[in-house]
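A quick write-up on the structure given underneath.
Of the protein chains in this complex, one is absent; all others appear in place.
Per-chain residue numbering starts at 1, and chain names A, B and C are given in the order in which the chains are listed.
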Amino acid sequence: MCSNSIGKRFVLTIFGESHGKCVGVVVDGCPPGLPLKEEDIQKELDKRKPSKQFYSTTRVEEDKVNILSGVFNGYTTGAPICMLVWNRGGESEVYEEFKWKPRPGHADYPAYVKYGGYHDYRGGGIFSSRITVGFVAAGAIAKKLLKQVGVEVLAHVVEIGGVKIEKKPTIQEIKEKVYSNPLRCVDLEAAKKMEEKILKAKEEGDSVGGVVEAIALNVPPGVGEPIFGSLDAEIAKFLFCIPAVKGVEFGVGFKAARMKGSENNDEYVVKDGRITTLTNNSGGILGGMSTGMPITVRVAFKPPSSIPKKQRTVDLKRMENTTLEVKGRYDVCFVPRAVPIVEAVVANVLIDYILPLGIVKLGRAKN
Amino acid sequence: MCSNSIGKRFVLTIFGESHGKCVGVVVDGCPPGLPLKEEDIQKELDKRKPSKQFYSTTRVEEDKVNILSGVFNGYTTGAPICMLVWNRGGESEVYEEFKWKPRPGHADYPAYVKYGGYHDYRGGGIFSSRITVGFVAAGAIAKKLLKQVGVEVLAHVVEIGGVKIEKKPTIQEIKEKVYSNPLRCVDLEAAKKMEEKILKAKEEGDSVGGVVEAIALNVPPGVGEPIFGSLDAEIAKFLFCIPAVKGVEFGVGFKAARMKGSENNDEYVVKDGRITTLTNNSGGILGGMSTGMPITVRVAFKPPSSIPKKQRTVDLKRMENTTLEVKGRYDVCFVPRAVPIVEAVVANVLIDYILPLGIVKLGRAKN
Amino acid sequence: MCSNSIGKRFVLTIFGESHGKCVGVVVDGCPPGLPLKEEDIQKELDKRKPSKQFYSTTRVEEDKVNILSGVFNGYTTGAPICMLVWNRGGESEVYEEFKWKPRPGHADYPAYVKYGGYHDYRGGGIFSSRITVGFVAAGAIAKKLLKQVGVEVLAHVVEIGGVKIEKKPTIQEIKEKVYSNPLRCVDLEAAKKMEEKILKAKEEGDSVGGVVEAIALNVPPGVGEPIFGSLDAEIAKFLFCIPAVKGVEFGVGFKAARMKGSENNDEYVVKDGRITTLTNNSGGILGGMSTGMPITVRVAFKPPSSIPKKQRTVDLKRMENTTLEVKGRYDVCFVPRAVPIVEAVVANVLIDYILPLGIVKLGRAKN
Partner (left out) sequence: MCSNSIGKRFVLTIFGESHGKCVGVVVDGCPPGLPLKEEDIQKELDKRKPSKQFYSTTRVEEDKVNILSGVFNGYTTGAPICMLVWNRGGESEVYEEFKWKPRPGHADYPAYVKYGGYHDYRGGGIFSSRITVGFVAAGAIAKKLLKQVGVEVLAHVVEIGGVKIEKKPTIQEIKEKVYSNPLRCVDLEAAKKMEEKILKAKEEGDSVGGVVEAIALNVPPGVGEPIFGSLDAEIAKFLFCIPAVKGVEFGVGFKAARMKGSENNDEYVVKDGRITTLTNNSGGILGGMSTGMPITVRVAFKPPSSIPKKQRTVDLKRMENTTLEVKGRYDVCFVPRAVPIVEAVVANVLIDYILPLGIVKLGRAKN
């Protein structure tokens, strides 16, 4: 089975490896007439860059995007848009050791089995988080298209290293503040504690995980498809394609399992001539379709698997026990970097459902 | 976008409505030569039947399966297998009210918007849990195919109405006991408390939710595909297609977000000449591929939305506030019935990935 | 690989066998609000019935359609539409012989190899022309949808048994006369000669083939997709899925290979304020997209393979040479019956491309 494409109407096809020549994406289905410049993409990619603070060593990850096709005279043409980021020389040699010594928590071992030893093991190859460069590049286009119909996707950190935000920020606060602090967390007090957790883990040669929440605003009611086209199912699928994701929940999520129907049901009321719900426990999705309320989804990220701490593993060649210490740079905490990725993923799925509705209008070219 | 099909190699196409003539499924991709009888399917469908105890009124849900195609002389032929359950007369008239008064927590309102008022609103139509009859029927075939390669899928209730099981049951306990009690919960003390919660909710005209855990055994390492074919992503997607699911997590799931890398990483060791991990926090999946350890996934179900308690809603025709009380039979708790559905879903996804590996061998027909 | 579904937006999933319980189709993607009755489908299926004259024995092929889902109160709901025709008892026993003696020209031998002997060999099983019942049933819906935007699909016989029509009929003639004669040929003189060819072949225990031409009217320009979504490519694909098709050509087709560019190119002119072409050698498709001119496609059908004449074949069990005479009823010429099938196929493909354009408007249900 092939697996590097996703979407039905706005389709991403991903290619590239962490330490190969490049990482890239082909986006098929973008309608013609959208103004698009490399800067539009770059702006989003820049949000994904690691904060030096939470990174064990400085890596130059320039990630300058090149649009190779599908754009002409500043507008999308309707043809597939290939976008590519050339890789800068990474420290590939440190990975030689992992060819035969799978890093715990990484794809190394199952990849070794699946690919018969032929996979590009350097930096995780295709299993690296670098592959999400394509998610974000495509998401930049998705967001521009969604903007045409007023839909906006936000995301922010709600938990890192066991520290949760104390109070739910307003939409306005998220919009204004999320990218102004390196934690991508709007609750600055919580952010301070999260930072401490990260720095402590860094000292210990360890890593921490956390939770990102995304919110999609102004999605009209009725977006989604029944059964196997459920909007939440597709969002969940794409989110689980982000490396390190271990859980996804909508609305109150797992908490719903502890509520009674009378508590969990979101009652309807007419407000200002429009139908709305008094609560939004469902996270804006019922029966796989949007209700018109904000779509809310939370994504759990495990702590990065590459850590300097000594760990037990096996030598695949000799089939014997051994240990390993992952040297070189590593992300102590990936969660802040995941914020623009989660945003992009939700945007990519939403535009895939919204394009066929025919409400994105881009007009004809001027003579 | 169309949405009634799922899978790449073992493909389900679903049809039917809660109060229409039937519910059914076409399964494409079952290899030729699998012995298959209607009883094989029926056995699984019977596990999905409601326990009268947890149901507000008695409904006759016979659910006798008919195999219409794809089986000849007792063996699958390789052609698509259409399986169908004729609906018995439900109490359709009680649903007339909901045509214009959407039930809180149900798909009624977004479906009304999406389908322009043409959807079959009786019993939720295509959005009803009855559609999972097809999931289970297909799953019965998937399980028989998985058995050929030693893969087994189990599921059990781990939480209902806020009551969690106290201790993790062994695989053996789940295998032996899960279908012998109506709660589908192996911890009988917890089951007793869950039962009390359900009966109390029934008294109150309310409903309760819970959590089901599935475990897939003996999946060889390396099953899955990178990026958009991630095994966990596909399992999650299909699980979110079950009505009422609000959260999905693998391994330690959301708890992973609170762990350090050194705690969360599953260290490798050679044991009896095979590679295994000391822990299984990952739930048997890394980088979208199986590790060879048991695959574990937990699914959160919200409480059923149809409850007799009076709730606020709107009159869509008059665009004014009103209330409604859902009369007639309802599931006080759907969680025990979800156990065979979750099993079937996981089985359907696994066989979709395992069939292309060419390890399911069914042989040639005898002369 | 699975193969019983086709289409992206208007998706057919086929099931059933020639001598199994039924043949049927699930249509996914029909928008809500289309008035649909079983008679609408039946009318098209009736056109597919064999003319007793061209059939060696009388078979009762009632083919009464049942709509099992997706229609409520006389309108499509937007949910998948399952349609099914129960099979009447065929003469299955005559097929026992072919289990081990593949009929020349039939799928018997490759099916035997592919399915390991488990396929339903009776009447060709899933490889029978009966499977096109589903094509036609779906096509009936496609045609109704196309009518909403003024698109019409016609087809007629242009050649049988080496007899070609003498002059090209007008659109009006095809519309009025094609289903009024059993040959489905508008040129009545040619039809008479074709009839003679068929009856002569019947006498000889032989069969004849022919060519069907389809014409799609009023397809607006720009329908289709570049490269792998080419409209002609999809039409060709679906046409080759009809049993016995050996060639497909658009516009002047193979003749184009003998023309010069200056002869073949269709020059543009403005006529009545609209752009049109002086000729239509392209058959209404350029670069995989419609030009706004009629889409014309010709389909070559080989003579039916089942013939009473003695033929050489092999005994698969003993791996030795033998002969066989196909007893029982058979189609001396399938071409007239193929006319509604070809129409349906072209209609199914066109609606698949036209639905996403958002020009099919069905309105909202009345209160």
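The definition used in the following text is that contacts are C-beta pairs under 8 Å (C-beta built on N, C-alpha and C of every residue); 3 or more make two chains touch, one makes a residue touch a chain.
Since we're looking at a predicted model, the values are computed, not measured.
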| item | value |
| --- | --- |
| Absent-chain contact - pick from C:Ile171, C:Leu188 or C:Ile227 | C:Ile227 |
| In chain C, positions touching the absent partner | 1-6, 8-9, 12, 14, 102, 104-107, 109-111, 113-114, 124, 126-127, 131, 159, 161-162, 201, 204, 206-211, 220-230, 232-234, 236-241, 243, 246-254, 256-262, 264-270, 273, 275, 277-278, 281-283, 286-292, 300-307, 309, 311-314, 316, 319-321, 352-353, 356 |
| Touch list for chain B against the chain that is not drawn | 8-9, 79, 226, 356-358 |
| Positions on chain A where the hidden chain makes contact | 1-5, 7-11, 13-17, 20-22, 24, 26, 28-29, 32-33, 68-70, 72, 75-82, 84, 114-120, 125-126, 317, 362-367 |
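The definition used in the following text is that only the chains that are shown with their structure count from here on.
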| item | value |
| --- | --- |
| Of all other chains, the one whose Cα centre sits farthest from chain A | C |
| Between chain B and chain A, distance of the C-alpha-averaged centres to the nearest whole Å | 27 |
| Chain centre separation in whole Å, for chain C relative to chain B (CA means) | 39 |
| Residue numbers of chain C (touch at least two other chains) | 8-9, 79 |
